[in-house]
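Note that one protein chain of the assembly has been removed; the remaining protein chains are unaltered in position.
Which chain is which? They are A and B, in the order written, and residues in each are numbered from 1.
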Amino acid sequence: MARIYQVPSHTRLWLALAVLLCSLPQLVKGPPWQAGLLLLVILIRWLVEQQRMTLPGRMVRSLLLIGAVVLTFYSFGRLYGPEAGVALLVSLFALKYLEVVQQRDAYVVIVLGYFVCATALLFSQAPGMFLYVVLCMTVLTTCLVGINHSDTRASGLLHGRRALVITLQAIPLMVVLFLLVPRVAPLWNMQVGGDKARTGMSDSMSPGQISELSESAELAFRVDFQGDMPPRAQRYWRGLTLSHYDGRTWQQAVPQGQPESEYLYQRGSEKPDWYKRLEGRRSPDQQYYRYQVIAEPTQRRWLFSLDVPFPLYGDVSLAKDMRLVANQPVSERFAYRVDSVPAVSAAINLTSQERQLMLSLPEGAGRKARGLAHQWRLESDSASDIAQRALDYFRDQPFHYTLRPPRLTVDPVDDFLFRTRRGFCEHYASSFTFLMRAAGVPARVVVGYQGGERNELGSHLLVRQYDAHAWSEIWLGGHGWTRVDPTGAVAPDRIELGLREALENSEDGRDLLDDLGLRRFSDGGLFAKVSQLMDYVDFRWQTWVLGYDSAFQSEFLEDLLGAVSPVRIAIALIVAVTLLMGLYALFLLWHGGNERLTLMEREYWRLHQRASERGRPLEAGLTPMQLCQAISEQWPQAAIAADNWAKYYQKLHYDPVSLPNKQQKRHLRSLRNRLYKLLD
Amino acid sequence: MQLPAPLRNFYERWLARRLPSARQIVLDQRRIFIFPTGYGFFYLLVAALLFIGGINYENNLILALSFLLASLFMVAILHTFRNLSALGIRNGDSESGFAGEEGALEIVLFAQRREHHCVWLRWRGQDGQQISIRRGEEESLWLNLPLAERGRVMAPRLKVESRFPLGLLRTWSYVTLDHYCLAWPRPKESLDCPADGGKENQEAFSSGQSGNDEFQGLRSYIPGDSLRRVDWKGYAAGRGLNTKQFEEPVGGRLWLRWDRLPGIGEEQRLSVLCYWILQLDQQRQPYGLALPGLTLAPDTGDVHRWRLLDALAGYPDF
């Protein structure tokens, strides 16, 4: 069968554009040979268009396909999995475009385009990307319009306009569907991009680790407070508690013989004793903070929250050390909602195994420090007194807060406390916890973030990597775990104002700020405003669009409909869609005023109707004058009034010299009213 | 797709009731049907697949994309419908043909309210034709019509169809135009010419009497000849003053007569008459036709032939 090129010429450019635009995200992200393949395909099509060559045959196409498969395997080491799959899809897309001849082929290319667009959203969910995909959809729709317009004289630009109109009309409908169509639970689980390294907190702490983080301005998480936001000095975002120390590195540890089920409380499962106690301590008059956290992906399970978090929703659990744990590693942006009640921390007990763990110290490390701690213990009468002495020690001795501490040698504890005395938060937290344990006070290191920057537009909080922090918690009988931040004793600015201001205020810090390029975030100019705006958009996108899951949806629908039931949702969906479609139908099928009668026309028909009602029925084909003659015949007394009306009407309606003005129309109406009175 | 006969009949009757025939029809929602095309269903399947994908990847944007596809489909319903709505169709000319061959009917499409793109017109068993009409204009196209038997062949039910703009939906309407094509009788050879005025023969014999229909030759001018008959061109060329002579067939003109074909069926008679009309036309003979109820005076030429043939086709209602 002879193959005739059936895609009209005014659409071929659009088709090429659609292929290019849809593939672009993958070309940028994927292996370079993909861009090469697409360019080759577009070049061939262009040459074919110029009639410099014929379309490659089946053989060439098969070779290209095999080549693409081999290259995919070469680049990814496999042919399955998201990345390799997308690479294959995009190659197939390009190759299908190569063989477009008939309308049907173009249809297939367009459908493949939809899938390529979808995969772009798999890897990036930024608002910009979605806008880009909507643009791609518009171009694909333009192609659809084009291949269905077989008129050879048609203009390609008009297709674009038509597609734009259709897309713009579809978007409100899309929003309605997005809001109202019930979210179903996943049929099977799929994860994308699970093996990518990211900056962020690690699950252990050794000197220098957190100071490395402070060099990054990357976003860690965002918090949207409902109601009050605690002051900066209180904003300690707890991430991990580290209980085991080997002389250099602090690590997470669980007391011996404690099963995880007892240690972790997952929402909906059986409540362990400690959680019941926590709940029992809650009372309505306590101060609490309610907020939503949108965490950036970390590939880890730990989450960040203020002191004592009660998870409200989200796939999260609460651990006994009062921190939140995600049920799966956080591989994409992840939202959870929490109530934090600082007052209930006293409800947590300390088992003997835990006490043993919280006092454990590595053999041989920090001999001098142990001596100092021992001395404080003898001189003090309470644990809080010991802690105060330790803080005083940091404050009184010449300790310095710096991002570039000198290297510590054999015994980091003693070396820092007695020799270098220059360090970052992890040095202070580590040595303070060591001292406390040595003095017999159960203590642990907590790592997380401190502070956060408020976005003026959205009044939400931005916590960046440079807000990373480490501090200590000590066990005080009657108070439970109590936060002590030794860094505050050395550099109060760090806590009160944040890292940037703290560095600004120290002599070596300013140079450092410049070095790290952190300074720009402190500028209050246009740039800051724009970046705040961008952040606000991104944040709202996160919370309202990406975070619009079944829980959020049922909450929203409850606000909207009063109560959520399948019937109500169905009705709301039908009503909303019908309303919109009705509106469009009205707009699209409106006859453009053809049907509307003018005032003059109505004037005539009113009289016609009145006369027909009062007397014998009149025909439709009466001129104004004939109408009045018919009236005069039936009501001789009205003859003069009728004649007046008809003459005036005739002149106004049929003499096109001037359009009747308001006054004339009013006069005509008064003539008719006079006539009405005579029709009895 | 072929429905079982009773269902088909019911459907036909229902359609005929719903869409009565007329000479001019403006399509409105009562007449327009709409249904997804095969590609439309495929498209919806793609939207459904993306929906499942969005659910499984817990990716709200892919969900939104699938909703966008669905929304485009819904908006396309209106746009597709709109493309056919308010399209006017009315009778145009018709081109007659012999029974057993094809005639053609002209269909005029007019767009009063909006433009209509890529509208296909076709009737059963014929290839469709496509046309676009701009707002406020008229376009016409000719559709072939097989003429099975002599007489008035009414226009079959016309299917007006469009997939514009997205090809996801097909909207169509059936229009029965009160329009017909004349099918001339199929010519049937016969030896005897059913004509009088030509000595029982179709041959034209010179009678020597000067008529005014066929140019025969020149003779020299005799005073008293009409100046209108003088061959002025020849005179100008120096060939002397001559008078043009015209010839008239014997006994006036040839009259093809229905009455001269007794003993055979009506259709046969008409076929024989048709054959002789064509024969005489080829010989450039003036000929007339006398049918019961209609007499057409002798003449020659295409228009005359068509008139006679149309009369044969229309018999007995002219």
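Note that in this section contacts are C-beta pairs under 8 Å (C-beta built on N, C-alpha and C of every residue); 3 or more make two chains touch, one makes a residue touch a chain.
Following the convention adopted for this analysis, contacts and distances are computed from a predicted model.
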(message) So one subunit is absent here. Using its UniProt record, which name fits best from "Dehydrogenase", "ATPase AAA", "3-oxoacyl-[acyl-carrier-protein] synthase II" or "Beta-carotene 15,15'-monooxygenase"?
(response) "ATPase AAA"
(request) Write down which of B:30, B:124 or B:233 is the residue touching the left-out chain. (result) B:233
(message) To test your reading of the contact rule: which positions on chain B touch the chain that is missing from view?
(response) 22-24, 90-91, 178, 212, 227-228, 230, 232-233, 235-236, 297, 299, 301, 303-304, 307, 317
(message) Under the stated touch rule, tell me which residues of chain A contact the chain that is not displayed.
(response) 597, 600-601, 604-605, 619-626, 650, 653-657
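Here, only the chains that are shown with their structure count from here on.
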(message) Suppose each chain is reduced to the average of its Cα coordinates; what separation in Å results between chain A and chain B?
(response) 64
(message) Taking the touch rule as given, give the residues of chain A at its contact with chain B in the complex, in rising order.
(response) 107, 111, 114-115, 117-118, 121-122, 125, 129-130, 133-134, 137, 141, 144-145, 147-151, 154, 162, 166-167, 169-171, 173-174, 177-178, 181, 183-190, 192, 545-546, 548-549, 577, 581, 584-585, 588-589, 591-592, 594
(message) Considering only the defined contacts, which chain B positions touch chain A in the complex?
(response) 39, 42-43, 46, 50, 52-53, 55-65, 67-72, 74-79, 81-82, 85-86, 113, 117-118, 130, 132, 163-168
